[in-house]
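And now, chain A:
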Amino acid sequence: MTFEEIHSALAAKLGDRVGPLQAARKDAYCVVRADAIVEACRFLKTDPATAFDCLQNLSAVDGFKAAPMIKVVYHLYSYSKRHTFILKVELDRATPVIDSVESVWKAADWLEREQYDLLGVVFTNHPDLRRIMLPDDWVGHPLLKDYKEPGDYHNISHTRESPLDGFVRMDELKKKIAAEKAAETAASAPKKELLQ
Partner candidate 1 sequence: MSEARRAPETPTMVMTTNKEILKRIEYTGDMLLNMGPQHPSTHGVINFLVQTDGEVMKRAIPEVGYLHRSLEKIAEKVGYNGFMPYTDRVDYIAAMFANQGYAMAVEKILDIKVPKRAEYCRVIAVELNRISSHLIAAGTMAMDIGAVTPFPYALREREFINDLLEELCGARLTYNYLRIGGVAFDLPDGYTEKVSGFLDHFEKILVEFDRLLTFNEIFVQRLAHLAVIPAEMAIDYCLVGPNLRASGVDFDVRRDIPYSVYPELQFDVPLGKGLVGTPGDCWDRFYCRVEEMKQSCRILRQALAQIQPGETMAKLPRKLKPEEGLEAYSRIESARGDMMYYVVAGGGESAWRCKVRTGSFTAMGIIDILSRGLMVADLVALIASFDVVAPEIDR
Partner candidate 2 sequence: MQAFIDSLIKGWGFDPAVWPYTQFVYLALMGLFAFAVINFAAITAGIFSWAERRVAGRMQSRVGPNRAGPGGFLQWIADAVKLLTKEDLVPTEADNFLFRIAPYFMMVGFCCVFVALPFSHSLIIADMNVGIFYILAVTALIVVGIIMSGWSSNSKWSLFGAIRSAAQIISYEIPAGMALMIPVLLAGTLSTQGIIKGQGPWPWQWYIFDNPAAFAAFFIYFISALAEGNRTPFDLPEAESELVSGYNTEYSGMRFSYFFLVEWGNMWVMSALAVTMFLGGWQVPFLDVTQSADKIAALSGGVRLLAEFASLGIFVLKTLTLVFVVMWLRWTLPRIRVDQMMNMCWKYLVPMSFVGALFVAGWMLIVHSVPVLGLIMRVLLFVGASLVVGRFAQTTLRNIRATGDKFDFTSNW
């Protein structure tokens, strides 16, 4: 089935909760409303004509500057029918909450955990939503465009001085020590003469 046919089947099932098929700016996709995503996915998986038995990819994209939002992109593939489809859901950037499709495809389990970890998208009804790549006590979601790196993690700094600056610093330190030594010997030398 082509993208258009799949889109019309989906639109027939879900009505106006499915947006129109966007033009292919290299890949066509359609936008689905956030509250309809599980229903849409379940339909696409169970309907014998579409039969999308595999969730190939689930990524979240921190939307463009003009229209800030977080888009969750679902790449679907059907091994029996050998066709693809792409769904997108647009979420509010401040509170990106969406239903988990883990009940439809088990692959979503880890894929959603990764997007939660890196972009902060909260998937409701996920059986085990916790961070996957980053440590448990990490603060923030790194792939967001306004993410500011903390300076350190448990007092291990994220930056280090440039080695060239380090060399300069060592050189200055050596010079300072040499100068102090010279001053010391200069100060103690006259005393020796007096003793003689």
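Simple rule for what comes next: contacts are C-beta pairs under 8 Å (C-beta built on N, C-alpha and C of every residue); 3 or more make two chains touch, one makes a residue touch a chain; residues count from 1.
A word on the picks: all candidates are chains of the complex that A comes from, given by their letters.
Please read these numbers as outputs of a predicted model, since none were measured by experiment.
**Q** Thinking of the complex as a whole, which of 1 or 2 is in touch with chain A?
**A** 1
**Q** Note which residues of chain A are touching candidate 1 in the complex, please.
**A** 25-27, 53-57, 59, 61-62, 64, 73, 75, 79, 82, 86, 95-97, 105-107, 109-111, 114, 118, 120-136, 142-143
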